Structure formats: C-alpha cells, structure tokens
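Not every chain is included here, but those present sit where they belong.
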Amino acid sequence: MFSVLVIHGPNLNLLGAREPEVYGSMTLDDIDRSLVEMGRGLGLREVKTLQSNHEGVLIDALHEARGWAGGVVINPGGLTHTSVALRDAISAIRIPVVEVHLSNVYAREAFRHTSMISAVCVGKISGFGWRSYLLGLQALVDVMND
Amino acid sequence: MFSVLVIHGPNLNLLGAREPEVYGSMTLDDIDRSLVEMGRGLGLREVKTLQSNHEGVLIDALHEARGWAGGVVINPGGLTHTSVALRDAISAIRIPVVEVHLSNVYAREAFRHTSMISAVCVGKISGFGWRSYLLGLQALVDVMND
Amino acid sequence: MFSVLVIHGPNLNLLGAREPEVYGSMTLDDIDRSLVEMGRGLGLREVKTLQSNHEGVLIDALHEARGWAGGVVINPGGLTHTSVALRDAISAIRIPVVEVHLSNVYAREAFRHTSMISAVCVGKISGFGWRSYLLGLQALVDVMND
Amino acid sequence: MFSVLVIHGPNLNLLGAREPEVYGSMTLDDIDRSLVEMGRGLGLREVKTLQSNHEGVLIDALHEARGWAGGVVINPGGLTHTSVALRDAISAIRIPVVEVHLSNVYAREAFRHTSMISAVCVGKISGFGWRSYLLGLQALVDVMND
C-alpha cells in the first residue's frame, strides 16, 4: 500500500476563484477532494496535497516525501519552465514523479513549451483541466505497482 | 454513444517483437485489444485502430474519421516532430484529438522535445508505456462527454 | 500548345467542405473546374489536376509531368515547410513550377514562413484564396510563353 | 469604381537602364504604362504610380492613399526586409495592399527571405519579373471587388 503526495505550485491556489469561464468552477479544494477520494478507490494508504507559491516549500516537501510517499504528482505551475532546483529535487528523491498541467501548454506562449522537469519525471499529462490530476494519479499508481 | 479512432504512426508495428526488455512484451495487437476492451467498459460504440508507416495513410484516416468518430487518440511516432501535414489534418477535422507517446520523449534526443501537433491537440500524455494509450482513451472520453 | 499539371498537397481535399466561413464555399472540384476552364481560355492543350495526402504520390506525379506537361502549379500544403524530397523533385524535372498558397502564410505561425520549395520554383503567389491558383496558372503560362 | 496606387521602392528607378540581360529592357516607365493600361481594362477609375528612394516619401504616399485609393500594389525593394515603419503605415491605412517582387527573393541571399510587411498585406507575388506587378494589380482588383 502506497501513499502519494500531490504538489500544486505557484498561483494554483487561485483556481476556481478566478476566471471560472476559463478554468471551470472547480476550486483547488474540489480537486484535492477528488484526488483523495480517487486514492481511496485505488487502494492507496493516503493522498496528501500541498499548495505553495514558494519554490523552497515545494522542494522541502519533495525531500520529505522520500520518507513516507511512494510517488508524487506535481503541477509546478510557472516554475515548470525555469526551476533547475526543482528538477534536482525530483531527480534526487528517487521515487516516481508524474508531471501534470491543467492547460495545453503547447498552445500557449513559447516559453511554456519548455519544461525543466520533464526529463526527470516518469511521464507527463497536460491539457485535460482538473482531470489531468486524476489521470496523473492513475498513471502514478500503475507505475508504482510495476 | 461515441466511436473512437486510435492511430499508431511509423514503426509502432514493431512493438513487442523488438527489444522486449525495453518496451515490454506487449505487441501492438495486445494494446489494440486492451483499447477495444476498455472502450467497451467506457460505453463507446466502437474503437477502431490503425497502424501505418505512411504519413498519407494516417492523414486519409484522420479525414475519414470526421464521418464516424467522435474523437481520436494518436501516437504519430517520428512524424510527431516533423509533420506539418499531419498537424493540418488534425486541425482541419475539428474533432478532439489526444496525443500519446510510449516513452518520455523529454528524456531523449533534443529533436524529440518538439511536437508539431501538440498545439492542435486537446492534450498530451507521454512516458507511461502502453498505458499512455489507455490513459489517452480515458481522457478523450472525458473530453467528448463534456 | 502547352499542357499543365496542377498539384494540390495534403488536406486540400477538405476545401469547401470545412469552415466555409473561413475558406469560402468553393470546393476543390470547383477550383479544378475553374482552372480547366481558364486553361482553355489561355489556349492550353490540357490542365490536369491531382490531389493527394501522400508525399510520394506528389513526387511521382511531378516526375511523370516531365513527359507531358510544360509546367506545374503546386500548392504543397503542409509539405511546403518540410519536404526536401519535394524540392528535389521540382528541381530535377526542369520544367517551370509555380508555388501557390490560399492563405497569407506570413500572417500565420512562424513555421509557415519558411518554404523548402520557393528557391527552386519560378515564383510564388500567396494570400488570395482560390484565386491564387488562377493567378498562378496565368503566371505559369506567361513564363512558358517566354 | 476604385482607384489604385502602385508604389515602387528604392532603386527601382534604375530598371531597364541597367543590366538589361538580367532584368529585361522594360523600364519603370514601361511598367507604369502597362499598369495604367491594364487598370483601364479592369475598369479602374485611376492607377497612379510613384517611385522613391526615400522611405518617408513612401509612407507619406501610403497615408495619402487613404483619401483616394481603394487599394495599393507595393514593391518596397530593399525596405521590404527592414522597415517596421513601412509595415506600420500599411497596417494603419486599412485598405488592401498587395506585395510584389520582380525576382524570386527566396533564391537570393538569406536576408531577403524575410519580409517585414507580408504579415500586414493581403497577399504576395514574387518571381515573375515585371509581370509580378500586373498579377498584383489583377489580384488587388479581385480583392477590392469582394
């Protein structure tokens, strides 16, 4: 039985509260609840979620996850495209990490087409809105079970 | 009730038959069977699959899909990184298309980090082996149901 | 008296059938008929047209045109930006080839600003919708008459 | 009934007088006469032509054309590849502008492959010598009639 950490990066706390016509009316709490519920259905011991706008907090959480989690689902927000430190953290903890994005980053500005972390993650899911998280959790569980 | 087309691009016919230690012992037929079975479970009318090493055949199939399919899952293989014609076909048919890849393309050669088709697909899933297809089908059905 | 081959590349078969508000209600058949009729008016022996989504078919047709056509009008669609093989075919057949495009490619994505074939064509016409073909045929006949 | 302005940019005044083996023996006056005559045949009220080696004069003329012309045919010569000011002028006057070039710019130096103005013109015709102008006028009239 695995536990899983789900990490939401900068600005994702605003989900649902802003631009519902674009991002839908799902708040981050709604997504977290769906993930916890889905985790139960998949037989996970625990799904913990964390949101922070501080890169350092995300890195600290990744480090700690080594002690209790079998894998991580991460949406690093804007840090995706810039943070070598986050990449190094993912690479260092040696547990499978799945990268997810709400939007189709490839249909947006060019600087969003590059990800500093994809190369050190197991895989990547983008473009399916809040469902990217659920698909990511499903994928992670499959990987952990292998 | 939707029907779905699953397209496998160049060289994917060799799956399973080559390098089982890398790609596993699943053949393309095995994957296709899983997709058909999963489609049934998801309440789809039909899941048709197609593999070709010919760009033109893939484009023809995308065009025809307008007449009978509600969406497409596509792994364009090496054409992912080069084919504007495939991109234009996806863009033209106006039904949702999900891009999937077996491997984590971002951990491979730099020319694989670019996709000509991502910007015109709904979303993208990569790195989870044959399960990328199943996740892609699941994601597509969610999109079609919206 | 010259004969002329008009080649339509990938996805142009969908013309008229899709997005009439963008591309107008002219189908590819309509355009072909206009070309044939205009050819008659210009005193051409024959105007043959061909559409294919297969790069190889287009190259084969260019090769065969050496035997019967005095010149070629080509809209290579998405292959414009990527196909060295098509360029080599145009260069090899040693009859004048005119490049045409329906849309103003320079007002679209950056990858459409590059053409692999312009340097080996006589000239280029873009942005005038279906009339680009007629202008191209007119230009080709003038070139052949020189 | 429309009037049309035809603009010739820097160095085009030398046409015909220099290198007749390359550019033919047509002078700019010859071309202008052909355009005026063709304009009559196309039912235009007036075809005015202007040549200048001064970017500012070309911009002034574009501005004034708003008051009397239904469209513009322009061959900006070397300014094609460098002038943002010319681009802004074309974009500002809100009447259709057609870009023409005598030579096949894509078969020449790399810096000639870029046009600052193509994105704000209706369309572009290049490579057919003095006939590029006539094709451009024909195309412009079709656009104005739409």
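Per-chain numbering from 1; labels A, B, C and D assigned in written order.
Simple rule for what comes next: a contact is a pair of C-beta atoms (placed from the backbone, for glycine too) under 8 Å apart; a residue touches a chain by one contact, two chains touch by 3 or more.
Because the structure is a prediction, the values reported are computed rather than measured.
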| item | value |
| --- | --- |
| Full complex, copies of the single sequence (shown: 4) | 12 |
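Just so it is clear, only the chains that are shown with their structure count from here on.
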| item | value |
| --- | --- |
| Shortest path length from chain A to chain D (each step joins two touching chains) | 3 |
| For chain B placed onto chain D, the superposition rotation in degrees, Cα atoms, nearest 5 | 120 |
| Proportion of interface numbers common to chain B and chain C (over half same, under half different) | different |
| Euclidean distance of C-alpha centroids - chain B vs chain C, Å | 31 |
| Inter-centroid spacing, chain B versus chain A (mean Cα positions, whole Å) | 24 |
| Separation of mean Cα positions, chain C and chain A [Å, integer] | 48 |
| For chain D, residues that touch 2 or more chains besides their own | none |
| Overall pattern in which the protein chains touch one another (line/ring/star/complete/other) | line |
| Pairs of chains found to touch, sorted by chain label | A-B, B-C, C-D |
| Residues of chain B touching chain C in the complex | 54-57, 59-60, 63, 82-89, 92-94, 116 |
| Chain D residues within the chain C interface of the complex | 104, 106-107, 113-115, 118-128, 131-132, 135, 138-139, 142-143 |
| Contact set on chain C toward chain B in their complex | 9-11, 13-14, 18, 52-57, 77-82, 111-112 |
